[in-house]
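Have a look at the structure below, then the notes.
One chain of protein is taken out of this complex; the other chains stay put.
Showing chain A:
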Amino acid sequence: MIELLNVRKVFNAGSPSEFSAINGVDLRIAENRVTVLKGPSGSGKTTLLSIVGCMSRPSAGRVKLRDREITSLPERFLTDIRRKTFGFIFQQPNLIKGISVLENVMLPAYPLGEKRTTLKVKALHGLNELNLSGKAASKVEWLSGGEAQRVSIVRALINDPQIIIADEPTAHLDTKLSYRFMEIVEQFKAQGKTVIITSHDPLVYDSKTVDDVVNLRDGKLESEPA
């Protein structure tokens, strides 16, 4: 469903600090599967993930989503696709401080102008699913690391995206919470969602939940997807 054709990404093009993060990657990511982009630091995992998630554009090559070429779409359309198709879970929870958990969760749905009561019910349901219903009114700075991570997961799901993208989700979690995260990924898969994770944590890429592992090194695929 997601297809990358000869994708390259160059930063600071034309300047002495030019740096090529992705060097001609061809990749197909299948639907309703859990794919892990694995590789050491600097291998281009996050860059590739941000291209897949329409957060940045490749310098060369093409990206297709459900056979639709999206590389050349204007910013507005890309944002729309990003909003409706992808849910993002960042390495850090990236929650907005000073506002409640509930507001943070509802944030991605604001531009869609959904009815407030419907949205609130949806957000509370999501929080309940991840045992966070008691925290809805709390401010995010009062949450533990694990709770903040789960709030960011609920936020990623608020627009009911088909594809979940997670960047190093277990980097700041202890073993127990990392296992809990993989259980949640299992649930996503059971719901028919596609999950793409970047990680160099064996607990993630060795998990039985994971269907495909893509090895990256120096911006290139090391071998065919497992």
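The criterion applied here is as follows: a contact is a pair of C-beta atoms (placed from the backbone, for glycine too) under 8 Å apart; a residue touches a chain by one contact, two chains touch by 3 or more; residues count from 1.
Just so we're on the same page, contacts and distances are computed from a predicted model.
> Which of the following is the UniProt-recorded protein name of the chain this complex doesn't show: "Cytochrome C oxidase subunit III", "Anti-sigma regulatory factor", "Protein ImuA" or "FtsX-like permease family protein"?
In UniProt, the chain excluded from the picture bears the name "FtsX-like permease family protein".
> Of the residues A:79, A:162 or A:215, which one touches the chain left out of the display?
Going through A:79, A:162 or A:215 one by one, A:79 is the residue touching the chain not shown.
> Among A:23, A:56 or A:215, which one is in touch with the chain left out?
Missing-chain contact among the listed residues: A:56.
> Tell me, which residues in chain A touch the chain that this view leaves out?
41-43, 45-47, 49-50, 55-57, 75-76, 79, 82-83, 88, 90-92, 94-99, 103, 107-108, 110-116, 155, 159, 167-168
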